[in-house]
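One protein chain is absent from this view; the other protein chains keep their places.
The chains carry the letters A, B and C, assigned in the order they are written, with residues numbered from 1 in each.
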Amino acid sequence: MEIPKEKLLEIYERMATIRQFEERVREEFAANRIPGFVHLYAGEEAVAVGVCAHLTDEDMITSTHRGHGHCIAKGVDVKAMMAELYGRATGVCKGKGGSMHIADLDRGMLGANGIVGGGIPLACGAALSAQVLGKDNVAVSFFGDGGANEGSFHEGLNLAGVWQLPAVFVAENNGWAESTSSDYSVAGADIAGRARAYGMRGEVVDGLDLFDVYEKAGKAIAAARAGEGPTLLECKTYRFYGHHEGDKQGYRSQEEVEEYRKNHCVIKNFRARTTDERALTDEELDEIETRVSESIESAVAYAADSPWPEPSDVTEDVYVDYKEVL
Amino acid sequence: MEIPKEKLLEIYERMATIRQFEERVREEFAANRIPGFVHLYAGEEAVAVGVCAHLTDEDMITSTHRGHGHCIAKGVDVKAMMAELYGRATGVCKGKGGSMHIADLDRGMLGANGIVGGGIPLACGAALSAQVLGKDNVAVSFFGDGGANEGSFHEGLNLAGVWQLPAVFVAENNGWAESTSSDYSVAGADIAGRARAYGMRGEVVDGLDLFDVYEKAGKAIAAARAGEGPTLLECKTYRFYGHHEGDKQGYRSQEEVEEYRKNHCVIKNFRARTTDERALTDEELDEIETRVSESIESAVAYAADSPWPEPSDVTEDVYVDYKEVL
Amino acid sequence: MSEERELTMGAAIREALHHEMERDSTVIVMGEDVVGGAGSKLPDAEDCWGGPFGITGGLAGKFGRNRIRDTPISEAGFIGAAIGAAATGLRPVAALMFVDFFGIPMDQIFNQGAKIRYMFGGKAKVPVVIRAAIGGGINAAAQHSQCLYSIFAHIPGLKVVVPSTPYDAKGLMTAAIRDDDLVFFLEHKRLMGSKGHVPEESYVVPLGEALVRREGDDVTVVAIAKMIDLALSAADGLEAEGVNVEVIDPRSLSPLDGRTIVDSVEKTGRLVIVDEDTPRCNLATDIAALAADEAFYSLEAPIKRVTPPHTPVPFSPALENAYIPSEDRVVTAIREVMAA
Partner (left out) sequence: MSEERELTMGAAIREALHHEMERDSTVIVMGEDVVGGAGSKLPDAEDCWGGPFGITGGLAGKFGRNRIRDTPISEAGFIGAAIGAAATGLRPVAALMFVDFFGIPMDQIFNQGAKIRYMFGGKAKVPVVIRAAIGGGINAAAQHSQCLYSIFAHIPGLKVVVPSTPYDAKGLMTAAIRDDDLVFFLEHKRLMGSKGHVPEESYVVPLGEALVRREGDDVTVVAIAKMIDLALSAADGLEAEGVNVEVIDPRSLSPLDGRTIVDSVEKTGRLVIVDEDTPRCNLATDIAALAADEAFYSLEAPIKRVTPPHTPVPFSPALENAYIPSEDRVVTAIREVMAA
């Protein structure tokens, strides 16, 4: 699959934005400026970006607790995201959601999710909307290797198979669910193979290679759009940081992490390949890095300068309309 | 697999008991002597009996809303069962359970179940008990084609795969879940094949042939006992009556039902084969039928003559011990 | 339209579904066997089921299987899908069949459906109706006889309606479908066949408005769903003893029209609540707590609650009859507060 230069640049920018965003969130969190939990996506950028590169704002995705990457890949504004993490009124969810609940329907982002496996049925619903209304949109659900063991995975994929929904299920197999290895928790240790149980296409993807993700996701999404039903992709990937910030990671070695950072960094490798092939130049990419770094900087400044929500706002936005008396 | 004569007679008696029990329940229900819902197992006898023939009282089974057959196959007393259906104090559950909740732990019967798929995790628990305590018992879970679409199926089978539990999962594919065809509801239409998703053995069984069930269940149960982990069996079978009594069955033709009754009756076929092979004689089998018919008759008399539970019994048996004050 | 037109509650609900599907092409219906016969090879299998009470029978012939869909037995899957579809442009009516099955889709209902709007800062809406049958009295035992509405009323982000007449059922279903939030629409099994006047044209009974079903000034009885019948008949019986009972049907449990209840208690000074849901943390305690705060100074007697015991629902008629509140128990409670 030939990727046009403009698209390559956009892909790089998205991946770089995710990486820099996450590195910065890490610092902000360590400095106690971000409350709650954060789960970082650094290392896995190729999956979100390689998939979302094929989607429009009308195509919907559902995401996970590790959702910053999906949000950025889908085009959610980083300023509004950072303000959300800060818990400010200017946040994309007005400070009500936080890291695990960032959403932006205008960008086709149907929510990060604090519930493992929670987004899978929701994505089926978004695909159902497209199907019932006769639109050619697709829905993509991202979830982890751990999430593939939830009942919602089974029920969602079976439903998508029965109705031949325009959906793509993207298992991000980063090897771990918290401290539990996917070799242990996924009986059979083969997520892509589970597609067969639903009469669905299933494919293993090198999630550390943007080009492999881009190609296979492209096919799956095109098939869904064409009315050829759902696909399950298992993207093998790696997370650079702990499960959440604060995780001591006693279940894997620091050498392993270093090895991945060094030799399987999706950004480094993308850069090496595109410049090798002379599709892009180092100058172009450096320029992007600089631009991204400025945008993250200004996102942090924006967040830090933003007002807190008003306490009275706590009871807003529960219902569209609720006629309680007394 | 050679089946000893004594076992053949026992198998016939169990199948005949189920058939006659169900036919009689049908009449009693039509005559308004049995309250609530009933779901009849007639036609599917070979599955419950062929599987349970390999089990002891210490091996546990979990069952479904269509549970009478499993209970009888596992050795639950038919008098106490009939009294339970009648809602009497002498019922196996003292009238508290009824058709959908018959249970008898002394016989290794961990309950019919009103929740589709509800018994699967429970069976994993019974298998876990055996494994933790180092006993060589097994647990078997019966469920329908419809039940194979519940999240509990996925979570239970995956767990059994991860822990290599001594469990056997028996999907009774009778073609329908209420009025919905399994060809429609099971994406991929292959339940046995779902075993692969859990790195588990999976096998299609002719559920209308006692001998096929007996052989394949025997192997699966022996493997579980030997510590070789779980198996999923998909038994293709057929129910002679509607989903529940009262179902008009607009989804299938009366001719089809007749065809099954005529040519795929597990009892007729068992009889034909065992007498053909001169393993058993018609006299022996007729004698069993008579004995069974007497036992059903006396079960009905017992039930009809039994007292109703006392109204004050309604608050008994909720807890082992509940120290509420006020 | 004739004043005499009578329908069962089930037919009234079907009529509302029919009207709304006609009126708005984004309304869809989904659930296990809501049509029936999916995958059957028979040409006339269409519409052979229609849900356990036949309510959605006949809709597929008119609206097609694109808009009314049989699902696999996967409550988390299809109710989650209904919620996802609602957030993206449809207005699904999802049938959970029996409310007792809520334990399977509950995460999708309470962590997703009920919270999406809030977590997303008000930038989404989830116009779903979840229909389910509630209540005992048909010897369906512990897993097919529960009420459980107290649990849904507990959860912020959900709305809960429980009609007790065919008229209200139609009007509340219409309101529920047009409502932009997630509404539980709970149908008492023993009311589905009860008949009453239902206008042919479409109309709305607003959510959050209680109905005074009978006026009286001695004691207020608040009763829910099938319990309304007991309350009304107890009231009729007590008339002879000179006791004037006011009977209130909340109709919506969330939002709850507390004003109507409190006003009534301020008038009567006495309150009995009849709730078929189990006694702890239920609607009866909710309404009692409301009155013990807001109508305290008017209260002349202890607030009595008539509910089943804190036990699962038993199967045997002999036990279930003892389990479900009886008219006798309602009468006794009213006499008790009158004697106080």
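FYI, contacts are C-beta pairs under 8 Å (C-beta built on N, C-alpha and C of every residue); 3 or more make two chains touch, one makes a residue touch a chain.
Small disclaimer: the values here were computed from a predicted structure and weren't measured.
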Result, missing-chain neighbours among shown chains, is A, B, C
From A:164, A:180 or A:269, the answer for touching the chain not displayed is A:180
Answer key for C:18, C:123 or C:154 versus the chain not shown reads C:154
Chain A residues touching the chain left out here are 35-37, 87-88, 91, 93, 95-98, 100-101, 113-117, 146-147, 149-152, 177-187, 248-253, 308-315, 318, 324
Logged for chain C, residues touching the omitted partner chain are 76, 100-111, 114-115, 118-119, 141-143, 150-151, 153-157, 254, 256, 277-278, 280-286, 288-294, 296-297, 299, 301-305, 309-312, 314-315
Per the touch rule stated above, chain B touches the missing chain via residues 60, 62, 91-97, 101, 103-106, 110-111, 113-115, 118, 120-126, 128-133, 139, 151-152, 154-156, 158-159, 162-163, 316-326
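By definition in this document, only the chains that are shown with their structure count from here on.
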In terms of mean CA position, the chain most removed from chain B is A
For the pair chain A and chain B, the C-alpha centroid-to-centroid distance in angstrom is 45
Distance in whole angstrom between the CA centres of chain B and chain C is 35
Rounded to the nearest Å, the gap separating the Cα centres of chain A and chain C is 39
In chain A, the residues touching two or more other chains are 151-152, 154-155, 158-159, 162
Listed in rising order, chain C residues that touch 2 or more other chains are 71-72, 74-77, 104
